[in-house]
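Omission of a single protein chain aside, the complex is shown with its protein chains in their original locations.
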Amino acid sequence: MVFTSLNFLLFFPAVILLFYATPIKFRWLTLLVASYFFYLNIEPVFGLLTALITVSTYSCTRLIDKAEEDSKKRVFMYINIAIVLLPLFFFKYFIPINEGIFDMLEMYDMRWGLPKISFLLPVGISYYTFMAIGYTVDVYNEEMEAEKNIGIVALFIAFFPLVLSGPIERATNMIPQFKSGMKLDPANFSPGLKLMLWGYFMKLVVADRTAIYVDAVYNNVALHSGDSILLASTLYPIQVYADLGGYSLIAIGVSRILGLEVMHNFNRPFFATSMAVFWRRWHISLIKWLTDYLYTPLAFSFRKYGIWGIVLALMITFILSGIWHGATLGFLVWGILQGIFLSVEALANKRRSKLVKRFNLKNNFIYTVFSIGFTFVLFAISEVFIRAVTIDDSLLVFKKILFEPGPIFLDKTTWAYSFIGITILLLRDFREEYFPEKKQFFNSENIIVRFGSYLFIALTILWIGVLNGGQFIYFQF
Amino acid sequence: MERKEIVHKLTQVFHKTFDTTDLELTDVMTANDVDNWDSLTHMVLIGDVEKEFGIKFKLKELNKMNTVGHLIDMVADKTGRLQVQN
Partner (left out) sequence: MKSFIIKVLVFVGLFYAADFIAGMVLGHFYIKSKNINLLNTNYGFSGNVKDDILIFGASELSHALIPHRITDKTGMSTYNLACDACSIYYQYPMLETILEAHVPKVIVLSSNQMNEESLGYVTKLYPFYDTNKHVKDLVDVLLPKEYFKLALNGYVYNSKLIRVFDRSNDNRNGYVPLHPEEIRIDPSDFEVLGVGKNNPITADTENYFRKFVQKATAKGVKVYVWVPPILQKMNGDYRAKMTAVVETTGAKIIDFSKDQYFLSRSALFFDQSHLNDDGAKVMTDRVMQILKEDGVY
């Protein structure tokens, strides 16, 4: 089931009613059943996977707690990480590796008699795998005790708002919430619904509409002019932001209505003035996870090399992050580029701050606009490698943008709707960034403004949102 | 080692790492209070602190280090132990 389906709009109120009808002591069980119903609805077999990860994680974390020596604890931690990663590797990387081998053999004129295997990637696997690993490491680090109720662990891994695409939450945040008396507090309804409403707006009005244009151009790069490709490449980061950001907001809003606080995932990324700032605002839950469980241990063990140790840790972290997104060369290049951007920035940091000080640029308008634009361009360049899929196509994109301008292909209505959506989204982000207390709409003191803005956004979704079809692009991740 | 002495030495390390001269350490100071103190420079800082005092941190200990006060305590703890061993 996806958030944008009619089924979900029936499922969710039903869950709330059931939740409300269950005694507080067993509400976690209602959520667990609902979560499995939600997830099995996509493909029943996938439930085996979450169950396997649950059992393994539960057993290993309990063993870590019971073990006396650190070395034993560590063994159990590594065992669970290996078990949990196994399905991810199998489902995500088996096919590309397998095909790589086939291609290589064929280069040498060898034909393999075996049929090529193909199967569906279990939705959300990358997300709950990371959540399970994080929990295991937290128990090892004594950030929390291992949970004794396997049902709570199962709920943490399969919790329906987060299971498809995050935010990648922490056990330290979620498990205590699941265990505390989950009361249904009407004070949460209104903020939760507001988050959902804005999430649906971002997803259906901005992301899905913009995707139509971006797909039209990118599905046939050879045929389109450099200017069209430039426009599509500029729109693509906005599309991804609206897509995953919107979907995350719906997840956060749904959790909020159930009385659960979930971390935010995007924080107006396109107003970042450097790549380092950008990565504190973009896909926050992923980057925090990577920082805590990958980058920090790496940087810690490389610390004697000073700044170059940091650079090495950054490169490894982002390359792995790229591969986590997808098993293609494009994602690898994407990861390397992020690593390079951040490393160069880290190396140049001292000079940059001196420059800022000397010319008093900190609040300089032009400098800020330039920094924001430059950061966006860097990120947009890296995203080309993801959207264009193959390296050949990516290079063609840059070649055409630079050397083959031409008339812009514009589908009038798609462009108009997309423009309306993007404008509203960016204006709202702009206001939140620079004037957080002024010109409130959803949170206005004035009830007419408040209701008017809900109505406006809800009607916009209904009238110009993409309501038919429209696949969530982060699904296969 | 005296706490005062540690603070004095730490201040020098901070000045070097963050390239400033006008930073005064307080117990409640956190990464948010210092320009350029982010997850990248943090590890450089830790490395520099270790070198300056001749001590080694554990990764687990870093997770608990939330303020400059904690850092001073931990350095005091470690150098104290070193002195006893000597």
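We just call them A and B in the order they show up, numbering each chain from 1.
In the analysis below, a residue touches a chain if its C-beta (ideal position, glycine included) is under 8 Å from a C-beta of that chain, and two chains touch if they have at least 3 such contacts.
Please read all numbers here as calculations on a predicted model, not as lab measurements.
**Student:** Out of all the chains shown, which come into contact with the hidden one?
**Tutor:** A
**Student:** Quick one: which of A:82, A:97 or A:467 touches the chain that's been left out?
**Tutor:** From the options A:82, A:97 or A:467, the contact with the absent chain belongs to A:467.
**Student:** From the listed residues A:37, A:102, A:398 or A:454, report the one that touches the chain absent from this view.
**Tutor:** A:454
**Student:** Kindly note down the residues of chain A that lie in touch with the hidden chain.
**Tutor:** The missing chain touches chain A at positions 6, 186, 189-190, 223, 412-413, 416-417, 451, 454-455, 458-459, 462-469.
To be clear about the criterion, only the chains that are shown with their structure count from here on.
**Student:** Between chain A and chain B, what's the gap in Å when you average each chain's C-alpha atoms?
**Tutor:** Between these chains, centre-to-centre, one finds 34 Å.
**Student:** What residues of chain A sit close enough to touch chain B in their complex?
**Tutor:** These residues of chain A touch chain B: 141-143, 276, 291, 295-297, 299-300, 302-304, 306-307, 309-310, 313-314, 342, 346, 349-350, 353-354.
**Student:** Would you pull the chain B residues touching chain A in the complex into a rising list?
**Tutor:** Those in contact with chain A are residues 19, 35-36, 38-41, 43-44, 46-47, 50, 59-60, 62-63.
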